[in-house]
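All protein chains but one are shown in place.
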Amino acid sequence: MLRVALFGCGRIGRVHAAAVAAHPRAELAWVCDPMEAAAKELAGQYGAEASSDVAAVLADESVDAAIVASPTPTHVDLLTAAVRAGKAVMCEKPIDLDLARVDACWAEIGALSPIVMVGFNRRFDPSFREIRDRVAAGEIGRLEQLVITSRDPAPAPKAYIETSGGLFRDMTIHDFDMARFLLGEVVEVQAMGANLIEPYIAEAGDIDSAVVVLRSTDGALAQITNSRRCVFGYDQRVEAFGATGMLTAQNQLPTSVRYAGADRSEAAAPYQNFFLERYSAAYALELDHFVTAVESGTAPSPSFADGRAALVLADAAAESLRTGGTVRVAG
Amino acid sequence: MLRVALFGCGRIGRVHAAAVAAHPRAELAWVCDPMEAAAKELAGQYGAEASSDVAAVLADESVDAAIVASPTPTHVDLLTAAVRAGKAVMCEKPIDLDLARVDACWAEIGALSPIVMVGFNRRFDPSFREIRDRVAAGEIGRLEQLVITSRDPAPAPKAYIETSGGLFRDMTIHDFDMARFLLGEVVEVQAMGANLIEPYIAEAGDIDSAVVVLRSTDGALAQITNSRRCVFGYDQRVEAFGATGMLTAQNQLPTSVRYAGADRSEAAAPYQNFFLERYSAAYALELDHFVTAVESGTAPSPSFADGRAALVLADAAAESLRTGGTVRVAG
Amino acid sequence: MLRVALFGCGRIGRVHAAAVAAHPRAELAWVCDPMEAAAKELAGQYGAEASSDVAAVLADESVDAAIVASPTPTHVDLLTAAVRAGKAVMCEKPIDLDLARVDACWAEIGALSPIVMVGFNRRFDPSFREIRDRVAAGEIGRLEQLVITSRDPAPAPKAYIETSGGLFRDMTIHDFDMARFLLGEVVEVQAMGANLIEPYIAEAGDIDSAVVVLRSTDGALAQITNSRRCVFGYDQRVEAFGATGMLTAQNQLPTSVRYAGADRSEAAAPYQNFFLERYSAAYALELDHFVTAVESGTAPSPSFADGRAALVLADAAAESLRTGGTVRVAG
Partner (left out) sequence: MLRVALFGCGRIGRVHAAAVAAHPRAELAWVCDPMEAAAKELAGQYGAEASSDVAAVLADESVDAAIVASPTPTHVDLLTAAVRAGKAVMCEKPIDLDLARVDACWAEIGALSPIVMVGFNRRFDPSFREIRDRVAAGEIGRLEQLVITSRDPAPAPKAYIETSGGLFRDMTIHDFDMARFLLGEVVEVQAMGANLIEPYIAEAGDIDSAVVVLRSTDGALAQITNSRRCVFGYDQRVEAFGATGMLTAQNQLPTSVRYAGADRSEAAAPYQNFFLERYSAAYALELDHFVTAVESGTAPSPSFADGRAALVLADAAAESLRTGGTVRVAG
């Protein structure tokens, strides 16, 4: 059994705790959070120990792996400490909002050849993964255009937005990673953004709606559409258009029920509401990939470098938004 | 140009008049109806002559073909007179409500080897025809089960119901023909009916809802579901289930627009409302088949015998409804 | 924690073992099977004890509930013994193939007011349940017609067919229960069957394809379509047609991926393959309902009487198949 210490017991920490508990070859050893009461409550559900002392948890030699699900500003310190303590690490995205800090982190841990995985959960979504596999198998010929639609059900609250690092580093970062997952490396970035939804987002100096266009090293074009608000659920779609065909992943419905009446037909319920429902299978498959990588000593994917690369694209989009010009990045 | 005389200028007569006018190799020569004003009004739209005198119209030697779209009780007389006058005939379904009269009609005209086509328009619907062609091409292997759903948007008025011959001879007759079109001959009929919609239908001794089950000579099973009322439009579907696959023809929508909002997603408008919209392409293709058959002197299909065979199944269903038992017919 | 003893460790037994293990308020105490090695292997996976001795397992007073997932002929004895031992029982369908034995069973245990639930798992499918709830809420007005499509991916092997009790008691019994779940009681049954698939099914005196028509006490009509073979997956659909609308539950797909290419568009993968995939959520919800009923001392549903009622309809369908006539049952 892989013994796992969880750092952070907020919404996403709870998702990981449940995934570890349900995994046949992993067990939750520790829940660590500065708010010790919260740590105890979550640990109690799964028979784990609770602590607010990071050092003490990492000193437990029976712990094989750490999951870093704490607030973003703490990621680098926890990741670094866990790697130094000899643990394999699965770190939530983004590694950090500051590329310089990310690079400094790797400068410190890279020589240890650590097992580090970054939590881009969407790579494990069965539909998106099926698209990648079928594209890779040549089913649609050369991939020419990629369209990623990603809209959240409702904007995060003011306090979250203010420290989020901005739409591109907080939300689009998932889509940058999905673009790289499906397209390979990116060499050009163009962005246009708008404030259409909540005044407090503009007041925080951020945008709430955006379109980003990318060009890959292979010459393919990709588009990302983002909105912080989508009344009909969590809008998460991918369209891969190639020389000999197209593969799309549609939104997902809670049941297969359709309604027809005097005013409409074929109506379904709203789409699954947010990431807990939409990516529930992905979180389990993500953990399974991490557990298997640790067991076998192989490098998990997405890697630290993938986490960095998505941040590079977010920075480039932010620059394009500022200048109105196309930004080139090292593909 | 094939010169056509139209008998009857009600709703379906107008459909045929328009189809003739739009056909590049046919022209409307006469509109004949006991209500001469109505005949004149319709004839005027298309530059045809109008008359209330059947004999006079049939005496016009320049007329090649007759379309019989008058009330059902007049079909046999008009069909017989037109055949005797040497015209090719397209007769609306049913030939008659009384099988004995149908047989007497054929006894009279059969020796003339007439060109007679019965107006089962649904055989010309591009979706249903595609199913038949793909089944015939072996795409789903042996056809094992056929499911026909046929529901009208709203019940016909009381006066119509009272002289309609009953649900099976008036409405299901289309579905019996569709079953034969797709399955071949039928050897067993079971029926169950109900009165769920309008009291005046029960008062007329008729049913408004029914399920009919058929067995074909090949051993396949077919189901027909009928209702006189369907609030979401004209429900016209076919499912052909075979040993190696299934082909379905879904309902059709007026546009391709879908709506998603806070309470639902993927909602379309109600289905096309009734036969004029749903089968508009079919009426044009039906006429084209008739015109081509007359031009080439080949036998059109569906034939007089097809019109008779559907009536035999309607009678069998009525008997099954009465007795509760399975009725065998000569396949 | 509700302590559960599982009787039978075949395919469906394993489904229940996993569901119990995953339930937060239940634990697997015993696995009991005449093949002790198999019992040990399954018990070992979940930390349960294994035995081939029914009496010994039922004598364990710490056991609260029994799940009967053994071969059908053993259901009545195990159910009776478990009830006498004071256990709540969830019994797989059918209770027995012989109505007289079912009645004798109840004669023996009825006075004990036992907690007995019959495993009609499909009642817990979220889509079918949503249809029932929305019909009950009046969303489509009076329910007039119900269409149940139920086709297995591939026929069971010869040995299974020979002792299955026939299509109606083995396979359609789920659909009879679904009809009762959605429609209420049934008063008339008509059936037509065919042998289209495997000669060994006919040789066993059984059919492999069937259409059954039902009338409910409320006058609604229902159709059931069955086939023992469906190459495109497990075909499990429901259509509820009412006076003011229609609700349908469509087949379910493994992912949301669609393909378009030079020869086709909008193509999905085959449907989910069989009951383990299609009803995985239903099995968990079924167990949760049972656990909650036992905890609260309330009567679970579907009840023993529901298990009996579905068998009555299966017997009626078999009689209709034999006689060709409509069979009336006490609704």
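Here the chain labels run A, B and C in written order, and each chain numbers its own residues starting at 1.
The criterion applied here is as follows: contacts are C-beta pairs under 8 Å (C-beta built on N, C-alpha and C of every residue); 3 or more make two chains touch, one makes a residue touch a chain.
Keep in mind the model is a prediction, meaning the values are calculated, not measured.
Asks: Using the document's definition of touch, tell me which of A:E144, A:E162 or A:D288 contacts the absent chain.
Replies: A:E144
Asks: Have a look at B:T163, B:Q250, B:T292 or B:T323 and name the one touching the chain we're not showing.
Replies: Touches the omitted chain: B:Q250.
Asks: Could you tell me which of C:Y271, C:F290 or C:F304 touches the chain that is not displayed?
Replies: Answer from the full complex: C:Y271 touches the omitted chain.
Asks: Going by the contact rule already stated, which one of A:T80, A:T172, A:S227 or A:Q272 would touch the omitted chain in the full complex?
Replies: A:S227
Asks: Check the options B:V76, B:I140, B:A179 or B:L311 and report the residue that touches the missing chain.
Replies: B:I140
Asks: Residues on chain A that touch the omitted chain in the whole complex?
Replies: 142, 144-145, 147, 149, 151, 188, 190, 192-197, 209-211, 213, 215, 219-221, 223, 225, 227, 229-232, 241, 243-246, 323-326
Asks: Name, in rising order, the residues on chain C that touch the hidden chain in the full complex.
Replies: Where chain C meets the chain not shown: residues 231-233, 251, 253, 259-271.
Asks: Just the residue numbers, please: which parts of chain B touch the chain that's not shown?
Replies: So the residues of chain B touching the missing chain come out as 22, 126-127, 130-131, 134, 139-140, 244-252, 254-262.
Here, only the chains that are shown with their structure count from here on.
Asks: Whole-Å distance, chain A centre to chain B centre, using C-alpha means?
Replies: 58
Asks: I'd like to verify one number: the distance from the centre of chain B to the centre of chain C, where each centre is the average of its C-alpha atoms, in whole angstrom.
Replies: Their C-alpha centroids are separated by 42 Å.
Asks: Give the residues of chain A that touch two or more other chains, as numbers and ranges in rising order.
Replies: Residues 251, 259-262 of chain A each touch two or more of the other chains.
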